[in-house]
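Excerpt of the complex: some chains, original placement.
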Amino acid sequence: MMNEKMSNRPFDLLNDSLGKEVLVVMKGSTQVRGKLKAFDIHMNIVLENASQIVDGQLKTNYGKIMVRGDSIVMISP
Amino acid sequence: MMNEKMSNRPFDLLNDSLGKEVLVVMKGSTQVRGKLKAFDIHMNIVLENASQIVDGQLKTNYGKIMVRGDSIVMISP
């Protein structure tokens, strides 16, 4: 169904971002920022040195955090 | 179940839009605009040079962004 232009798949962006900082926009008005350590096909991810931002305010720091894929709206490297 | 008139499938529109600017209407009152770089069968997409618009106001620019398919309502080239 997909042609060659598809060689660039969405999860490639996550793969290329491993070890780098990403911004994760979540359902509700929460964002989490941290270094991407792991992800799986459900878009479950692990961030290191993560900080959670709610309504633009830094709320919590986490050493490591696992975020459930179905709570995620967007991920930007 | 589908006849020949179906040769035109919904994902063909995304395939034809690769490399072009698209508008993505998301759940809530958020829209994202950018160049479509990748998509998969879950409608997860990657946009380049993306800008997020909330309630009609430009909110954030992103170099690259992955948007989860289940947050998407409509995509227009």
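As written, the chain order gives the labels A and B, with residue 1 at the start of each chain.
In this section, a residue touches a chain if its C-beta (ideal position, glycine included) is under 8 Å from a C-beta of that chain, and two chains touch if they have at least 3 such contacts.
If you're wondering where the values come from, they're calculated on a predicted model, not measured in any experiment.
Here 2 copies sit in place, and the number of copies making up the whole complex of this structure is 7.
The working rule: only the chains that are shown with their structure count from here on.
A rotation of 50° superposes the C-alpha trace of chain A on that of chain B, rounded to the nearest 5.
With centres set at the average Cα position, the gap from chain A to chain B is 18 Å.
In the complex of the two chains, the chain A residues touching chain B come out as 1-3, 5-6, 8-14, 27, 43, 69-70, 72-77. Against chain A, in their complex, chain B makes its touches with residues 9, 11, 15, 18-19, 26, 32, 37-41, 44-46, 50, 62-68, 70-71.
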